[in-house]
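Here the complex is missing a single protein chain, while all its other protein chains stay put.
The block that comes next holds chain A.
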Amino acid sequence: MSIVSKSAAAIAAARAEGRPALICYLPAGFPDVQGTIDAAVAMAENGADIIEVGIPYSDPVMDGSVIQAATVQALEQGFKVSQVFDVIKGITARCSATVMVMTYWNPVLRMGVDEFSRRLAEAGGAGLITPDLVPDEAAEWIEASDRYGLDRVFLVAPSSTEARMKATVAASRGFVYCVSIMGVTGARDTVSDAAAAVVAAAHAAGAENACVGLGVSARKHVEEIGAYSDGVIVGTALVAALRDGGSEAVGRLTAELSGKSVSA
């Protein structure tokens, strides 16, 4: 079976330009569905290679207060899981960025892993990033993602053993998400030294693409991490920008992160 990974292609294109891929997160339905699409397009126009759309969930144990507040707002406004497919269609209709979905597992399980995967593929989504699903429990998802040609991005952490690193890299398609720090999402002044070691371990375990997330908020982090990784993932800082200044502020911050000049 030959599945062409959309996220690996986006990372390869960035690599061809001599830079790490920039992966930008925002939650679906925040500030509302149209606002998510507008902000994602602003990200794409200002240097984001991959857009990571999060599904708001009632119990987001890997998220810090900024992202929690945004997803709570989306849920209070009545966000429904199936609207994530509208968000993806809205984004891909207006730009060429690769769109991934970041989701806790229960909403996928509730819809049905096969149905969710089919609809994600139909909407033009590239795959899933799954913060609370480890490959050990992912048999159904691995099968469905193969069936629909989707990327599956699992997380690896500073605490991952060599054996788990190998198994997780082997189970992933597209890239592996290297958690830079033992903690939850949130902007931090410095990015932990642990990140370089996690990336090195992921590469040693055979990962073609190892991207770093958690705590990344500024251009200096992108440069620093970009020196040893294949991509840089920014979440909280962008969500705060969206909260405070709308999609225009998101565009500005994305341009700054990517080292490009702002495009409206």
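FYI, a residue touches a chain if its C-beta (ideal position, glycine included) is under 8 Å from a C-beta of that chain, and two chains touch if they have at least 3 such contacts; residues count from 1.
Rule of thumb we're sticking to: contacts and distances are computed from a predicted model.
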Out of "NADH-quinone oxidoreductase subunit K", "Phosphate-import permease protein PhnE", "Cell division topological specificity factor" or "Tryptophan synthase beta chain", what name does the UniProt record list for the absent chain?
"Tryptophan synthase beta chain"
Give the residue, chosen from A:Leu22, A:Ala97, A:Ile129 or A:Val179, that touches the chain omitted from the document.
A:Val179
Going by the contact rule already stated, which one of A:Ala10, A:Ala70 or A:Leu155 would touch the omitted chain in the full complex?
A:Leu155
Can you name the residues of chain A that touch the chain not displayed here?
57-62, 64-65, 68, 72, 75, 80-81, 105-111, 131-134, 136-137, 154-161, 164, 168, 179, 182-184
